[in-house]
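Every protein chain but one is kept in place in this view of the complex.
Entry: chain A
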Amino acid sequence: MSVEEVSQKLEAVSVSNDDTPKTVLTDSNNFEVKHPLNSKWTLWYTKPAVDKSESWSDLLRPVTTFETVEEFWAIVQNIPEPHELPLKSDYHVFRGDIRPEWEDEANAKGGKWSFQLRGKGSDIDELWLRTLLAVIGETIDEEDSQINGVVLSIRKGGNKFALWTRSEDEQALRNIGAKFKQVLKLTEDGHLEFFPHSSANERHAQPTIVL
């Protein structure tokens, strides 16, 4: 093959490259292709009460929705990271129109995998991001979507992660719990606890599954 022929071929390749649609990686401002997520997700925020007259419904508000990877990153880049949030704040990311309340029809028969991160570790931002990525990427769910949402609660005694499920199917929950432990980088000492929402009103509810 002559040099001219090679040059022509290279030109042809470069022309074909120009025809490919721009992605977020090739042009972060003017990309055309977006990576769709399996579901639409809603970001909710619970504001800490600064006035005694404020009720739970006043404090919990939807912030925005996203259904592509690119929209997700745009949101994450612009909202405060968990360590910047005031105490008694919550971030909730829930599927579709599911409200982050156990009374919601989609949550009523399910429960939550819960983990409390003791101490003021700086890795809360990383763990929250890993949890979000595992949830919206649907890799924490094996088959059909058992997960309704995920919650991060900023508390004085220790920040809490909770993965909300739509059912109490033990085998499915154990699979999800095992993956959730990997996402949170938990060792043998770290315990995940599953609480069904049916026991949400009990004062000293005990977990039905511990991993």
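What we mean here is this: contacts are C-beta pairs under 8 Å (C-beta built on N, C-alpha and C of every residue); 3 or more make two chains touch, one makes a residue touch a chain; residues count from 1.
Here is the rule we go by: contacts and distances are computed from a predicted model.
Here one chain is missing from view; checked against "Cap-associated protein CAF20", "RNA-binding S4 domain-containing protein", "Adaptor related protein complex 5 subunit zeta 1" or "Proteasome subunit alpha type", UniProt names that protein "Cap-associated protein CAF20". Touch with the chain omitted from the figure is made, among A:37, A:60 or A:209, by A:37. Per the touch definition above, the residue from A:60, A:106 or A:133 contacting the chain not shown is A:133. The chain not displayed touches chain A at residues 24-25, 28-29, 35-38, 45, 47-48, 50, 63-66, 69-75, 77-80, 84-87, 89, 130, 133-134, 136-139, 183.
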